[in-house]
Structures are given as C-alpha cells and as structure tokens.
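One protein chain omitted, others in place.
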Amino acid sequence: MASIYPATTQPDARQSAGLLSSIRRNMPLSVGLGILWLVAMVLVAIFADRIRPYGITQMDLTSRLSPPGMLKHLLGTDELGRDVLSRLIQSIRLSLVIAFGATLLSAVFGTALGFAAAQFRGFVEHLVLALADFQAALPFLIISLAVLAFFGSSMVLLVCLMGFYGWERYARIARGLAISAGAQGYAASVVQLGATPARVYLRHILPNVASTLIVSMTLTFPEIILMESGLSFLGLGVQPPATSLGNMVGFGREYLTRAPWIMLAPATVIMFTTLSISLVGDWLRDRLDPTVR
Amino acid sequence: MIRFVLVRVMRAVITILAVMTFAFVVLRMSGDPAEVMLGPDVPQNVIEAFRKSWGLDQPLWIQYLAYLKSIFTGDFGVSMRDKAPALQLVLERVPATLQLTVPALILKLLIGIPAGVYAALHRQSFADRGVILLAILGFTIPSFVMGLVLVLIFSVTLGVLPSGGQETWLHGILPTLTMSVGGVGILARFSRSAMIEVMGQPYIRTASAKGLKWRDVVWGHALPNAAVPIVTIVGFMVGSLIAGAVVVESIFSWPGIGRLLIVSVSNRDLAVVQCILLIVAGTMVVSNLAVDLLYGWLDPRLRSPASH
Partner (left out) sequence: MTPLIEAKGLVRIYALRHGPFSRPSFVRAVEDISLSVFPGETLGIVGESGSGKSTLGRMLLGIDPTQGGEVRFEGQPMPRLGTPEWRALRAKMQLVYQDPLAALDRRQTIATQIGEPLDIHRIGPRASRAGRVEELMAAVGLRPDQAGSYPHELSGGQRQRTVIARALAARPKLLVCDEPVSALDVSIQAQVVNMLSDLQEDNGIAMIFISHDLKVVRNLADRVAVMYLGRIVEEASSDVIFQSPRHPYTKALVSSMPIPGKKLEGRVILQGEPPNPAARPSGCAFHPRCPVARDICRTSTPELRQVEKGRTAACHVVADNAAIAA
C-alpha cells in the first residue's frame, strides 16, 4: 500500500509544482501584482456593505478634516466629518459597476453593429462607418458633457452614455472577422446547412471571435473608468449623495491645501486600477491574440 | 487618387452634417431653454415673448432648417446669456486654449517620439523598460489627478508656481505640463511599437545586410516607414488642440474654450454650446481628413477602394 500511494500522488504533485513555476516563468511580476490588485478591488466592490466601517453620509462633526492614520478613521475624514475609507469603498463599488456595465454595453452594441455590417453590407455598412466617423469627430468627453448637461445626470443615462464609448473598436473587429468567416469556411458551411443568420452569428461566429473581443474589453475598461471619473470630477457624472472615485477627487480638490488625503486616496485607487488593467490587458493580448492593436 | 480624395471629402462633409444634427437634436430636445434662462417665477407672457424672439415657438423641423441655413451663412446665433454673437464669444477664447495646447503638443512630439524610437532601438535595455513604465504611467494617470498632484507639489508645498489663472507665462507651466504627460506616454508607446515592427521587416535586414551604415538604415528606411502609424496619432492630437483642454482648463481656471463649454453647458446657452461643438468637430474632421490624405500619400496601397 505504502509503495503504491506515493507513486500515484507524486506525478500530481510534480505537475502542480510545474504549473506554478510555469505561471511564475510566464507571468511578469507586474502582471501578477496587477491581477492581485484587481481581485482585491472586485472583492471590495462585492463586499462593500460588509467592510465599510461607517455609512457614507454619516457625519462625525467632532472630527472634521481629521488626517489619516487615526484608528477611528484610517484614511481620515472630509469637511463634514465623513469617513474617507468608507466613502472610498463605496466609490470603488460604484465606479467599477458603471465601468463594467458600460464595457459590456459597448461590447454588445459594437459587436452587434459589426455583425450587422458584415451581414447586410451595402447601406448598413456605410451607416456604421458614418457613425464611427461621427464619434471620431467629437471627443467623447465633449459629447458626454453636452448630453449629460442637457438631459440631467442620472445613473442609467451615465451608464448608457459610457456604453457608447469604444463601440467602434468592437464593430471593426467583429465585422472583419465575420466577413472572413462568411466568405468561405465554417460560417458559409453552416449557412449552407440551412441555418438562420441568428444561429450562424450567435452559435458559430460569436464563440470564434469571443477571445479577441474579450481582449479589447480589457483595453476599453480602464478608458471608461477614466472617462467616468473625469466627468464626475467636472461635476457632471455621478451626483451626490452617491459617490464615485472621480467625484471624490472633485470634491477633495476644494480641500487640496488643508486635507490633501481626501483627494489622494481615490486618485491612488484610480491610478492603480487603470494601471493594473492595462498591464494585465497587454499581457493577455500578447498571449491570446497578437492581431489586435 | 481623385476618387480617393473625393470619397474622403464626402465622408467628412457627411460627418459635419451629422454633428450639426446631433447638436440640434440634443440641445433642442432636452428641455425648455426659456425656463432655464428666465427662471421659474417669470410670468407666462414674458416666456412667450422670449420664445417668440428666439424662434422657439416654431415647429421643430422649421427650427432645424432655419438652424442649418443660418450656419451655412456663418451665423451661429447669439448667446442667450451675454447677448453677444456666439461665434465671437467662442473665437475670443480660442487663443487662450491654444496657448496651452500648442506648447503641450510640441512637448509631446519632442519628448514622446524620440523616447519611443530610442526605446525601440535599444530593446530590453534599462532605458527601454523605463520608457515603457513611464509611458504606461503617463496615460493611466488621469489628467485631473496629475494636475492636482502638480499643484500640490509646486504650488502648495514648494510655492514656486501659481495654481490657477492666466496672468503671466508662469501660470501656463503647470497646465501645459499636465496636458503633455499623457500624450508623451501615448506617443512614446506608439512610436516604440511602430518602430519595432518596422525594424523586424525584411527590407531593414536587407538594407543593413547590404552594408548601409546603421544610422542611414534607421534614418533612411526605418523612420519613414514607422511614420505612417505615428501620423495617425499625431493627427488626432492636432485635431483635439481645441477640445483637449476641458479638464485641465477647469482645474487651473484657465479662461479657454473648455471653461466656456462647461459654463455654457450648465447655463444651457444653446448657441454657444452648438458653436463649440461645431468648431471642435470641424477641427477634428479637417485634421482627420488631412491625416487620411497624408496617409494615402505615404502609403499608396491605401488608395484602392478596398481599403475600408
């Protein structure tokens, strides 16, 4: 017995050690740290309600603008005595939710338009190209400013608006890959079996282009975070009492001289998050898909 | 070639029209400017009179046609707030914005491209890694954070530079720096990857194999070919000379187009916002067009109609 068990378990152990060391060999330290940071952020976002020490509007008027480092308020408090750490945690959740929703929306929208252009060609294709031209003509920040200012800022509108960010990237990829799949090859052969276009695109082309699309989602995600925080900084994104990373920086700016920690805490989180996603995204792209720019 | 130019010009015109329509739709559909401008306590007959004098009582499509007509005749309307012609208000602000964006662009070009090319020619070196790291940092730090951090260091802590306003040239240093950092990062990264790709091409190996001096290979063969992708990104930067300073102007209280836009947007000053949208789009479209044409000239393969 004793001689059998080690023999069967040993290869497994060696294999898992090999896996670990191959991860270590193939993944730079920076990417590893990036992944750790992102996992931490996602956990914070998910468990925001549990780990937040105070309510985000709960004021402690006895300790206003108290500096970080105190046990009572680890990251200090703002001008109304609200706990910066609690607000930061809530902001991480909101900013991530907006960015995630918007990234999904723009991926779905862009992919659908790209497929439509590939399927119908002609007029539809020109329309999609014209839309992309339009988007390239107006900086996204300016479009958003105009829309948000005139329609008023609401969460739904903000996410929808952000959802238009970067759609043309997906459209271009989806269109190109769908055309090449449809000209000859698996897509054409499924059409020939009598499949409806919906089946061809959803069951066959989409799974085949998914990895490329996911890689470009990692490129769009940090840009959307920056866009949302920029808008919120200008006072047109997330509105109080809700709080996001950008609007924390925006309000913290008033107290830049007296209480820089109000602004530095969310600014650091924005930086590390976008940096991590960029590093991980670049690494993923190099590994999975060298064809995307 | 003529066909290529015509197609691009057509697309540019269509885009401008689309922007005009977008501006109209967003601004007119989004609420009643009469109430916003006059406040809620104004008697009904005053509101009626206001609407009549601004043409807001007409059906929407008549407003649209009148709007197109006036734009084509160079009339961008009158600011509802200042009662001055919108175009004049906007053009007054252009020099201030250019005072920031043009030096910033020059900085980006002078630092970004050489840094990227140097990194590409010395791959895996310490300098290359440094450039990559700084480049990534440069565009992952949002400009408002960069601006505030610079203010914190140079104005609050060191007290050597002013944190806002436009009085002296010293006031322009921090905003210009803030704006350049991200662009330097993007340009460095772009030039580096363009250069690396070109250096891997067979014709570079041929050129160096046939005994050309390394310097001539780089200057004569590699750089001109790497220029094609770099031109695109530079064209985009030129296009955003007018619109690219919204956040920075807001941080540093710089009285340029960006500040005007934010103020007008919160006052719902239709004419001014429209005018800014059109001018921004116009610059962008013209510079995109220029890039497209330059591209066609740099790379003849793109002239064929199959280039979409």
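Order of writing sets the chain letters: A and B. Residues in each chain are counted from 1.
To be clear about the criterion, contacts are C-beta pairs under 8 Å (C-beta built on N, C-alpha and C of every residue); 3 or more make two chains touch, one makes a residue touch a chain.
Bear in mind the structure is a predicted one, so any value in this text is a computation, not a measurement.
Visitor: Quick one: say which of A:Ala195, A:Ala242 or A:Met271 touches the chain that got left out.
Guide: A:Ala195
Visitor: For the chain not shown, which residue from A:Ser30, A:Gln58 or A:Asn208 touches it across the whole complex?
Guide: Checking each option in A:Ser30, A:Gln58 or A:Asn208, the one touching the absent chain turns out to be A:Asn208.
Visitor: For review purposes, identify every residue of chain A that touches the missing chain, sorted by number.
Guide: 184-186, 189-190, 192-197, 199, 204, 207-208
As a convention for this text, only the chains that are shown with their structure count from here on.
Visitor: Quick check on the complex: what are the chain A residues that touch chain B?
Guide: Going by the criterion above, the answer is residues 129-130, 133-134, 136-139, 141-143, 145-147, 149-151, 222, 226, 229-230, 233-234, 236, 246, 249-250, 253, 256-257, 260, 263, 267, 270-271, 274-275, 278-279.
Visitor: In the complex formed with chain A, which residues of chain B make contact?
Guide: 11-12, 14-16, 18-19, 22-23, 26-27, 30-31, 136-137, 140-145, 148-149, 151-152, 156, 240, 243-244, 246-247, 250-251, 261-262, 265-266, 268, 273, 276-277, 280-281, 284-285, 288, 308
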